[in-house]
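Note that this complex is displayed minus one protein chain, with the remaining chains in position.
Presenting chain A:
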Amino acid sequence: MEPVKNTKDRIVWHKACHVEDIPEDGGGCALIEGKQIAIFNFARRGEWFATDNQCPHRQQMAVARGMIGSQDGEPKVACPFHKKTFSLQTGQCLNDDAYRINTFPVMVRENQVYVGL
């Protein structure tokens, strides 16, 4: 598989997990350098995304357990606690301007998922 994100210079790629560790059209949380990163296998779009696992609304570590989907074509994830939804592309909260999360590039090589921090 080709990397699906444009990579910037000096990104450090971290091996996160195997492809099959993340359910299709769902997410999982990886521990990378002591940080909790939510990784999404958006199989329906053939894309991978990574974001903070912490939802900034109530500081809960659960974004990876949220449902993914799209809004007007923009891929998004809904936090399971109070359904704050975040763009998987920009990290901006789509139903409350006050919040946003970090997004990270993802690369898939030889059945391994890498996240750039």
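Quick note on the criterion: a residue touches a chain if its C-beta (ideal position, glycine included) is under 8 Å from a C-beta of that chain, and two chains touch if they have at least 3 such contacts; residues count from 1.
Assume contacts and distances are computed from a predicted model.
Only one of "Potassium-transporting ATPase KdpC subunit", "High-affinity zinc uptake system membrane protein ZnuB", "Na+/H+ antiporter subunit C" or "Nitrite reductase large subunit" fits the UniProt record of the hidden chain, and that name is "Nitrite reductase large subunit".
Interface residues of chain A with the unshown chain, by the touch rule above, are 16-17, 21-32, 36, 39, 42, 44-45, 58-62, 65-73, 75-76, 78, 80-83, 85, 94-97.
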